[in-house]
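Here is the structure we will look at, set down as structure tokens.
All protein chains but one are shown at their positions in the complex.
Moving on to chain A:
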Amino acid sequence: MITEAIHIEDLHYAYGDKPVLNGVNAIFPENKFSVLLGINGGGKSTLFKIIAGLLKGDQGSIRICGQEIDKLRFKDRASLIGFLPQFTQSVFSFTVEEILLTGRTAFSGFAPKKEDRLLVDKILKDLSITRLKDKPFTQLSGGEQQIVMIGRLLMQKPKILLLDEPTNHLDVYYQHYLMEKLKDYSENDFTVIAIMHNPTLAFQYADHFCYLHHGNIYTPSNPKEPNVELLEKVYSMSFVEFMREGKKFMLPFGEIH
């Protein structure tokens, strides 16, 4: 049996009188790389913000690793979930190290500990961005900033990585580099859940897919495999499926319905 990292039941949310989520039911399995697909403005980011505790759902329940989300303290949630929001800007030119250390604020109180600084070095090395350590965050490229922000999540040592468009701003090389990394994390005791806008890329790496459509989440009976029917319904356009070197690829095919 698959263990559940996140279990969502009958979740509703509305901005004013505009409903965004109408009774969402979904399960994200533990130690997998899950991807949530759906159109712009469909409520994916809203859902993630509710899971991360930035917004509160109107109705319904969410369990994270078996624990009811409303009963978790901020700090406890931070040790379960690391959330990468869609946009992070820094007004001040903090160095990369200083940005990473902010990830420990909930745990280290009023000053970073020595372990925290060692953890920074370890994570920078792990993401191969040690050279950026003392660089001002504001002077990095969009892609480098994104990688640094993912490093900041890892500083929390969470069980679940919740990523809102992690490949945003990245060039093709870094997109694949990051997806490879995320896949790696999911095989090493992390649960990775990401919103993606590129099904082609997502299907090459992730191993669990669900689709947000009209305020509901649809999980196909075989969530591992691309589901052309659902993709076409969600994006209102055609997709082609083809094999190359034993791998299945999925391409959007221009024909807009």
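Convention: contacts are C-beta pairs under 8 Å (C-beta built on N, C-alpha and C of every residue); 3 or more make two chains touch, one makes a residue touch a chain; residues count from 1.
Definition applied: contacts and distances are computed from a predicted model.
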Name per UniProt, for the chain absent here [options: "Sarcosine reductase complex component B subunit alpha", "Na(+)/H(+) antiporter subunit C", "Acetolactate synthase" or "Iron complex transport system permease protein"]: "Iron complex transport system permease protein"
Chain not shown: contacting residue from A:Arg152, A:Lys181 or A:His208: A:Arg152
Among A:Leu54, A:Leu118 or A:Leu251, the residue in touch with the chain that has been omitted: A:Leu54
Given A:Pro29, A:Gly57, A:Gly82 or A:Pro166, the one touching the chain that is not displayed: A:Gly82
Among A:Pro29, A:Gly42, A:Gly57 or A:Gly103, the residue in touch with the chain that has been omitted: A:Gly103
Touching residues (missing chain, whole complex) on chain A: 49, 52-54, 74-79, 82-85, 88-95, 98-99, 101-107, 110-112, 136, 152, 155-156
